[in-house]
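Quick one: this structure, given as structure tokens, is what I'll be asking you about.
Note that one protein chain of the assembly has been removed; the remaining protein chains are unaltered in position.
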Amino acid sequence: MTTPSEAPPGPPGDADPPGPGDTPWSRWDQPSGRWMLPGACPDSRERTLVLEAAARLLFPTVLVFSVYLLFEGHYGPGGGFSGGLVAGLAFVLRHIAGGDDNILVSRFGIRPPVLAGTGLVIAVLTGLAPVLWGEPVLASTKWHISFGSFGYLDVVSSLLLDVGVYLLIIGVVLDLLRSLGSGIARDAREAGETAPRPDTGGGR
Amino acid sequence: MNITINLSMALVLAVLYSVGFYLLMQRSLMRILIGIVVLGHGANLLLQLAGGAPARAPVLDAVPPQEISDPLPQALALTAIVITFALTTYLLALGYRSWVLVGHDEVQDDVEDRRIAARRGPDGAMEEGTAEETEAAPEDTADSHELEEGRR
């Protein structure tokens, strides 16, 4: 389901692969499609193919599951917060597998703070909206939508609040990934290390 | 509805709180962080226990109404967990910054306080320009050296 559109060809021989031009040997199996793939990996020696393959499979699945949690939240265990965290975890998995290329930023140009801010705006406005109908702040109502013979759908207005929370949490997790994940990795690379030294504090 | 306190739970609470407070008194921020996490677990467990005996669900239809446990403390605990989680990540980031800037993550004493305590006498006199703050007690220079080193 996530096959790269252009399969990277080339025999894994000792010599440079003759086929697709100037790809260096260390990059010949680099993923070339962008959607749903882990991003560029700065150091190919750090790649773990199993995790990458698993991440390709799991990333969309976990996202769908998070949306399920979001919708399920009103009647069962779930909701915007847990949904958002699960979706955030999908991004964390992708980060661990594929490095700090954030797909939302690189592909859709959405910065994490904007995502968080939008979520908060949606949530607050949802909270304030009932005032327009003369109801108390944060009141909610239920819409019953019937689809004839296909059944019906109960939509609760607090779902919008949950959507806001969902976006907010994803934004926050992505921001955390950027500052604590990519940021620390970048600091370490700039310091010429592959990972932060393990001897941080504690020994006293 | 007779609510008795589960002794094992009370013991667990005692252990969590004492371990948490012990860790809070350490110098290293990492240990303090763990202490706060443990203490947070203790507080959340206390909230849970405030809602009734353990191992009961607060979900309608899942249990008979007389065995349902109070959902409010669980909601409170959930909120508290979220807050503790957020602050834990913040402390992690702070510890990392400290490690980058200072080279360790030790929580230090109030430098200025020690400097003032080590001063020979009160110089609160109102005569202008009498006190020469630049020549301070030896502890002061040691401390500022420490800080300067840290800054590099």
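We call the chains A and B, going by the order they appear; numbering starts again at 1 in every chain.
Keep this in mind: a contact is a pair of C-beta atoms (placed from the backbone, for glycine too) under 8 Å apart; a residue touches a chain by one contact, two chains touch by 3 or more.
Here, contacts and distances are computed from a predicted model.
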| item | value |
| --- | --- |
| Record-based protein name (UniProt) of the chain missing from this complex, from "Carbohydrate ABC transporter ATP-binding protein (CUT1 family)", "cytochrome-c oxidase", "Tetratricopeptide repeat-containing protein" or "Multisubunit sodium/proton antiporter, MrpD subunit" | "Multisubunit sodium/proton antiporter, MrpD subunit" |
| Which of A:77, A:109, A:136 or A:151 contacts the chain that the document leaves out | A:136 |
| Contacts of subunit B with the absent chain, listed as residue ranges | 1-5, 20, 24, 29, 32, 36, 39-40, 42-44, 46-47, 49-51, 70, 72-73, 76, 79-80, 83, 86-87, 90-91, 94, 97-98, 101-102, 107-108, 110-113, 116, 122-124, 126, 128-129, 131-133, 147, 150-151 |
| On subunit A, residues whose C-beta touches the chain left out of the figure | 113-114, 116-121, 124-125, 127-128, 131, 134-140 |
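Assume only the chains that are shown with their structure count from here on.
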| item | value |
| --- | --- |
| Between subunit A and subunit B, centroid-to-centroid distance (C-alpha), Å | 31 |
| Residues of subunit A touching subunit B in the complex | 81, 176, 179-180, 184, 187, 196, 200-202, 204 |
| In the complex, subunit B residues that touch subunit A | 27-31, 82, 89, 92-93, 95-96, 99-100, 104-106 |
